[in-house]
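What you see is the complex with one protein chain gone and the rest in place.
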Amino acid sequence: MVQRDSFRHGIHPPEHKDETRSLAIRQFPFAPELIVPLSQHLGKPAKPIVRQGQEVVRGQTIAEADGFMSVAMHAPASGIVRQIALAPTISGEMVESVYLKTMPASSQEVDDGDPCDVESATPDEIITAIQRAGIVGLGGAAFPTHVKLKPPEGKHLDTLIINGVECEPYLTTDDRVMLEQTADVYMGIRYLLRATGAGDVIIAVEANKEEAAQKLRRERPADLPVRVRVSPVKYPQGAEKLVIKALLDREVPSGGLPADVHTICVNVATTAEIGRLLPHGRGIQERVITIGGPGIEQKGNYRIPIGTTVRFALEQTGAAENISRVFLGGPMMGPAVSNLDIPITKGTSGITAFTTTETGEATGHQKVYPCIHCARCVEACPLFLNPSQLGLLAKNEEYALMAEEFHLMDCFECGACSYVCPSHIPLVQYFRLAKKMVRKLSTAA
Amino acid sequence: MTDVSHWSVFINAALINNFVLAYFLGLCPFFGVSAKLETAARMGGAVSFVMLVASVCAYVINLLLDAVNAPYLRIISYILVISSTVQLVEMLMRKLSPATFRALGIFLPLITTNCAILGLALFQTNRGYEFTQAVAYALGAGAGFALALVLMAGVREKLDLANVPELVKGTAAAYIVAGILSMSFMGFAGLGR
Amino acid sequence: MIELRKDLEIGSSPHISSGDSVEVIMRNVVIALVPVCVFAIFAFGSAGALILATATVSCLVTEHVLCRWTGQESTIGDWSAAVTGILYGLTLPPDLPLWMVAVGGIFAIGIGKSLFGGLGSNAFNPALVGRAFLQAAFPQAMTHWAMPFQDGRFTDLPASIFAIPFAQPAYDAVTAATPLAEMKFDGIQAVNRDLLFGLTPGSLGETCTVLIFVGGLYLVGRRMMNWRIPASIFLSVALITTVFALYDPVAYPRSPFMLFSGGLMLGAMFMATDMVASPITNAGCWLYGVLIGALVVVIRFWGGMPEGVMYAILLANAVSPHIDRLIQPVVFGTKKGAG
Amino acid sequence: MLGKEISSTDEFLKGLWRDNPVFIMALGLCPALAVSNTAMNSLTMGLATTFVLLASATCVSALRNFIPREARIVCYICIIATFVTAVDYIIMAISLELHRSLGAFIALIVVNCLILGRAEAFASKNTIGRSLLDGLGMGAGFTGALLCIGVIREILGSGTLFGVSLFAENFQTWTIMVLPSGGFFVTAIWILIVNRLREKQAEAEAQAQTQGASS
Partner (left out) sequence: MNTPVEQPRTSVWSMYRAIVGIGALCALVIVSVFNATATRISENQARFLARAVAEVLPAAQTTVPITTTDDGRVVETAETLALPAFLGYDANSELAGAVITAEGMGYQDTLRVLYSYSFELDAIVGFKVLDSKETPGLGDKIETEPHFVANFERLDATLSPDGKSLQNPIVTVKQGDKTEPWQIDGITGATITSEAVGMMLDESANKWVPVLEGNLPELLNIRMSEDE
C-alpha cells in the first residue's frame, strides 16, 4: 500500500533512537594523536601542503583539493605533524594520512580564514568556498558537496532537498543537529540556494523527529522558500532516490542522478556545516556522530575531531565487557570495524557497538538456508529489484547476467533484503562482491 | 475414423497422448535442446512446422500407395519423401524468409529424420484420418510437443540455479522432470470427448 | 581497556535481522494445519490418525536417510519435510493402505524434493508429486472413499489400511461417492453446509473447508503466505463457474459448490501457496492463481477425473518459471517517462 | 592375432557397458521406450532393432567402397528402411497380436538414432566382421537396457514376467509402471544407478593407478 509522503516497499527495523535522542551534542576530548586520511571522500585524494615536524594550528588547511573531484583537509587540532604515512581505514585499504600529535597545552582556538558572504558572493565563489572548506556529504557517501552543486550542462535545479531523515536505527546525529544548529541549517540553506539557483527548499524529516520538525518550522526565516515535510518512519527513507520519490513523486532514472529530475539532495548536517563554517571561512575539522548501541557505556551525540581513532573514542565512552562487534554508522549499512586503530572520517555518522547478546541473534550467527522463494526480499527492496534471483545468480557467479538483466548496479546496498530473509542469506554481501566483479569486468573490457 | 471431431483429435494429440510425454517420441530434441528456453521455443516451432509438412506428405503418399497397391513401400517412401520435402522447404525458406530460416532453419536438419515426425505420419495412417483430421492431428501434435518442450526448458533453467546433486544433474534430472510432467498431463485425460 | 584488544568479529552489514526464519515459518504452517488434522482424526477415526502419522514419518525418515547417504547433516530440523508430510497425508483417502501411504511419502521426498537438491530446489510441490504418484499407481485405492463419522471409527479400524505390503486392500465397505464424483457422474450437488463443516466423504484433510480457511487466514495474518494466490484461485473459479452455471444450470454446478468441494480449499490455501514452486512477484501470483483456477474448472467440467486441483497445481508449478521470467518487478527509475 | 582377438571381443563388449547406447550415449531410446512396458515387448523390440542393426551394418560395410560420401545418408536410410519394413512384415507373419502390441513403433526403428549412428560412425569405416561385432554388442546393450526397463515395469505394473504371473492373486499392481510416466521414472532410476556404478568404477581405477604409481 502506498503511503503519503513515503515510498513503496522498505522495512521497519526497531529504531533504538531513544537512548541518545535526548542527549545534547557534547564536545569530544582531543586524542593525543589524530590520523587524518587525505582521502575521506569519493574522488581524488587531497595534496598535503605540510611537512613532517611542521607545527599546525587547529583549522589550518593541511592539504589542498587536487582537482575538482577533490576537497581540502584541515587540521582537527593544533599540534605537530609527526609523519605523513599510510594508515588503515574502514575500507580495509591503507590510505596516505597525516599523523598529528596534539599539543595538550594549546587552547585549540580556531582562527578565521577569509569569509564568504552569502549576499555578495557569486555562485561560483560559494562553490569554491565549499570546496576549500573541505565539505563532503556527511550523510554517508562522503561525496564532495560542491560537485553536486554544479549540475551537468543543461540540467537546471528547481528543488533543494535537505535530508534530515536519518532512517538508520541508533543514529541521532541529524536529529540533534536540527535541534541545536537550526540557525546554521538555515544559513547553509541560504548558501545552497544561492549556489544552485533552486527556487524551492524541502527539509525532509521522519515522524520520529517531531520535535526537530517543530523547531525548524518555528524558526524558519520568513524570506526563505522552505517547507518542512514529515514522512512516516520507514527504512531506507533517507536514500536520496527515495526522499525525492516520497516528497516530489519524481523517480531518479536508473543509473541517473538527482539532477536528472532537477533536484539536489543534501544531508542536513552537511548543510549545517556549510552554514556554520563559510561565514568564517573555516573548514571541517570535526563532525557530529552518535556513539551508541548496547556495547557503549556513555552513549551520546558528540562533536568529535576528524581523525580520532575508534579505540580512543571507545576508551573515552567506555565499552561493555562482552562487546563483540563495532561498526561505523548504523546497523543496516555500517561497515564493521576489524581494527580499532582506524580514524573517524567526514563520512562517519556514528559508532555503534553490539554485545554478544545482540550478535548472538544477528545474521552472522544464524543458520543459512537455501532460498525458499518466499519473496520477502522482493517485497522489501525499495528499488524493486529481485534480490532472490540476484542471490541465486550470485551463487552461480553469473555476474554479467545480474548486471545486464537484473539491474545489479542499481542496488544501493541498503540491506533491507538481507534483513528480512528468513533463510539468512547474506544477500548484500553477495551484491557488494558482485558489483566489484562487474566493475572489474567492465574496466577490463 | 470419420466420426471423431477435429477438436477431439487436436486435444488428444496435444495433451492426452502428447508425443513426448505419452509416446516418448522426439526425446533427442526434447532432452537435447530443452536446456535453454530460447532454443527450446524455436525447436518447438520447427518441429510443429515439420510435422505439418510431414502430415500432408504422408496423406498424399498414402493415397498414391493405395492407388498402386504397394503398402510395403510405405515406410521407405514416407521417410525419403518427408526428409526431402523438408530439405526443399528449408531451401525455399532460406530464399523467401531469411528471418524465419535463421529462427528455425538450423534445427530442421536435426529433426527431418526424427521419430516424432515419422511417428506422426505412421499414426495418422494407422488411425485412418481424413485429410482435415490429419492436419488437426499434426497441429495438435506440434502444439503439444512445443508445449512440453517449453515447460521442460523453464523447469530446467530453474534447476540450473538450484543445487541439484552432481549425480542427478543432466539426463537423470531431465527424465524425472519429464516423468512428473507426464504425470501432471494425466490430468487432461478424458478431455475433448 | 584491555578487553577492547580482543579481536572483534567482522560480520557484514546489516548487523540486525527480522526474527522470522525458515523453521519458524514452517513451524507456523504446521500450527495452521493442526485444527485440520484434528478434524480429520475426529471425522475418520484412528485410521485417519494412523495415515497422517505414517505419511509424516515416512517423509521425515526419507529426508533424514537421504541426507545421511549423501553425507550432509540431516535437514529435518527445518520442519519443511514435516510440512510436506502432513500436507501429503491430508490429501489421501481415509482408508488407504498404510504401505501405499509410506510408498507415496518416500516418493514425495525422494523424487519430489531430495533429488532436486532439497529445500528450495524443488520445481514441483513435493507433497503433490507424492500424491500424483499414488493416484497413477493405485487409481482404485485412490478413488475409494470411506464414509466420515462412522460409529466405532475410533475402536475398530478398517481392514484395508492394514493390507500387507504389495497386496491389494480388502475393503469392508463399498466406496462412498465424493461430492464431486456425485456431481460429475450423477449430477447431484451436495449441500453447502455439509461441505463447509466436513460432513461429506473425501480426502482426510479436504472435507472441513472452514477450518482450512481459518488456518490459511492465520498464515496470511502472520505474513507467511501470499494471500493473492488463494484469492485469485477463488475468484477465477467462482467467475468461470458462474458464467457456465448461468448458461446451463443443469449441467454445471453453482460456484459455492465448486469452491467448497473437493481439494480446492486445501490446495488453494496450502499447496498452491508453496512458495518454492510458485512465482515470486505479486503480479505473477495473480496470474498463477488464475491459471490454476481455470485448469481446475476445465478438468472438473470436461475432464475424465472428478477432481483436478492436484493436476492443476502441478501444471501451474511447471509454468511458474515462465511467469517469473515474464513478470519481473519494475525496477525503480526504469518506468517509461521516469525522470 | 591375439591382440586382434582381444580387441574384437572388446569391440563386442564396449556396447554392453562402456558406451551402452541407452544409458551412456542416450541414443535411440524414443522409438523403444514407449513399448518397454512389458518384458516381451522390450525383448521383441530389442531383437528387431538388433536385427536391423546387424543387417544394415553388414550392407553398409559391404558397400562402403561402393557408396560415395555425398550420397551416403540417403543410401543408409534406404537400407535401414528396407530392413525395418522386412522386420515389420516378419513380425506380422509371426504373430498379429505381437504386432498389434508394438503398433507403429516397429516402423519407427527406421529413425532410431542408434542405427544410423552406428552405420555412419562405424560400419562405413570397418570390415564386415568388425561391424557385425560392433552391431552385436550395441544391439545386445540396447536389448539389455530395454529389458532392464521392461522387466521392472512389467513385474510391478502387471505382476507378471514374460506374461507369467509371479505373485499371489491379490498382488497390487502399480498401474503407473505401465503408464508413460512410469517409463520415465524407471529409466531415470536406471540412469542414476549406472552413473553411480561408473563413479565407483572411476574411483576404483583412479585408486589402482595411484597405487600403481606409489608401488
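Worth a mention:
A, B, C and D are the chain letters, set down in written order, and residue numbers restart from 1 in every chain.
Keep this in mind: a contact is a pair of C-beta atoms (placed from the backbone, for glycine too) under 8 Å apart; a residue touches a chain by one contact, two chains touch by 3 or more.
Keep in mind that what you see is a predicted model, and the values were worked out from it rather than measured.
The chain we do not see here touches B, C, D in the full complex.
Only one of C:73, C:151, C:186 or C:248 touches the chain withheld from this view, namely C:186.
Touch with the chain that is not drawn comes from one residue among D:75, D:128, D:147 or D:161, which is D:75.
Looking at D:158, D:181 or D:195, the residue that reaches the missing chain in the full complex is D:158.
Touching the missing chain, out of C:18, C:74, C:143 or C:334, is residue C:143. Touching the omitted chain from subunit B are residues 1-4, 8, 12, 16-17, 72-73, 76, 127-128, 189-190, 192-193. With the whole complex as reference, residues 139-140, 143, 175, 185-186, 304 of subunit C touch the missing chain.
Residues touching the missing chain, restricted to subunit D, are 59, 63, 66-68, 70-71, 74-75, 78-79, 81-83, 85-86, 89-90, 92-93, 95-96, 100, 157-158, 173, 175, 178-179 (touch as defined at the top).
We take it that only the chains that are shown with their structure count from here on.
For the pair subunit A and subunit B, the distance between C-alpha centroids works out to 61 Å.
One finds 23 Å separating the Cα centroids of subunit B and subunit D. Chain contacts: subunit C has residues 111, 117-118, 120-121, 133, 136 touching two or more partner chains. Multi-chain contact residues of subunit D, defined as those touching 2 or more other chains: 176, 179, 181-182, 185. Of all residues in subunit D, those touching subunit C in their complex are 167-168, 170-172, 174-177, 179, 181-182, 185. Listing the residues of subunit C that touch subunit A in their complex gives 1, 3-4, 7-18, 20-22, 24-25, 78, 80, 117-121, 226, 275-276, 278, 280-282, 324, 328-335, 338-339.
Across the interface of their complex, subunit C is touched by residues 11, 13-14, 169, 241, 245, 250-256, 260-261, 311, 314-315, 319, 321, 323-327, 331-338, 340, 352, 354, 358-359, 361-364, 366-367, 369-376, 378, 381-386, 388-389, 406-407, 410, 413, 415, 418-424, 426, 428-429, 432 of subunit A.
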